[in-house]
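Heads up, one of the protein chains got dropped from this complex, but the rest are sitting where they should.
As written, the chains take the letters A and B, and residue 1 is the first residue of each chain.
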């Protein structure tokens, strides 16, 4: 699969999915998936709901464990570790170490409702990274400035609009300086008029940094703008991948063609999408 | 310590009073169910002169101990109103009255959970009030409360030892009599505890299973 990418050949991949299968009971969401992602690469995952794209991100964030196969992050196993020469399931300590390289922004924000905006952003800095409070506040304010929410630091999440909440969630993940950031349908729960402000923030992050980004999205224009590579999943497998130009202008598979043609006619039914996502999570 | 032979010898005496114990719980429960509904309806009434006194009375009963209420029934009633109740009857009335205030809350939550649209549809179909209540609202509000009601039956069963204070011959009273005759409390009280556990634990498992099943059905109903 990785031969499709011409622009990133020099580096070792920062994320490598090897033969990953994920099932929930009888239902298989990912089938023998292989996927390499290079450092600094911006990858957009598109596909119908239930196609397995969210699961790809959740496995990397350790929210879901693979049924079989391995994931490597920066040359190190994520879900497994070596002990006395044998490969065993990772313990919490191992997960904790590898997870420090990864951050995630969720569809439903998942801000902490009992903390102010400032504390939402500083909480993990102080207690996970053990950064002194003054320094943490300083960093948090800087990041909140970048997402345009400097004035809302003492508000609670319930006092913000959906777009503002999602920008706080981005700041909260960003401030931890992960090498890899996951964006899981971050605009799907927003009112249409609030989508733009969130996408602008993500675009700004993408343009300035060498951060590796994995974006799961239904916003095709956004994917085309930001991503180096588009991956189309359907039925738990990668059907097609390549540069935005290759995929959007010249889709090869019939499934991608029909998926894209539905998008040209208009946005997919969001509420139906949410229901399916909630059911599988 | 623990004397198996002795435990064996007193067990029949304890088992003998299980029917009385169960009867007081079940009769009390029936009374509580019967009294609970009118209390719930009265508290919902738009007429303040009905709703208010009933609410005050029911809050008062709920906030004071059953034990004292039982004492009122057996000590004050004969003296002040010339009504003498047998301990068993006083126990049933006390239990029933006390828990009717809890069951009224159960009814109330059941009634409140009937969607507004059902009331509006009844008005649109020009049903009268009685028909709306009997045919539309109550049939929808009572079934979901059945597991909670089952829980209260178990709670009331576990409350029956309190009746020993007014000399109802139930399990604890019997154990106390047996214990004080031989000064061997360990066997008598432990056996009573085990009997309660054996009777109430399976029932509560049953109620939990019922609850899960109803929740599943409910979810299916929405989808």
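Everything below uses one rule, namely that a contact is a pair of C-beta atoms (placed from the backbone, for glycine too) under 8 Å apart; a residue touches a chain by one contact, two chains touch by 3 or more.
Here is the rule we use: contacts and distances are computed from a predicted model.
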{"item": "Listed names \"FecR family protein\", \"Alpha-glucoside transport system permease protein\", \"RNA polymerase sigma-70 factor, ECF subfamily\" or \"Amino acid ABC transporter membrane protein 1 (PAAT family)\", matching UniProt entry of the absent chain", "value": "\"Amino acid ABC transporter membrane protein 1 (PAAT family)\""}
{"item": "Among A:33, A:71, A:90 or A:104, the residue in touch with the chain that has been omitted", "value": "A:104"}
{"item": "Sole contact to the chain not displayed, among A:74, A:123 or A:246", "value": "A:123"}
{"item": "Contact set of chain A toward the excluded chain (per top definition)", "value": "61-63, 92, 96, 99-100, 102-104, 106, 108, 110-114, 123-124, 127-128, 155-156, 158-159, 169, 172-173, 176, 281"}
{"item": "Residues belonging to chain B that touch the chain removed from view", "value": "1-2, 60, 62-69, 71-72, 75-76, 79-80, 158-162, 164-165, 172, 175-176, 179, 184-186, 189-190, 192-193, 196-197, 200-201, 204"}
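FYI, only the chains that are shown with their structure count from here on.
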{"item": "Where chain A and chain B are represented by their mean Cα positions, the distance between them in whole Å", "value": "53"}
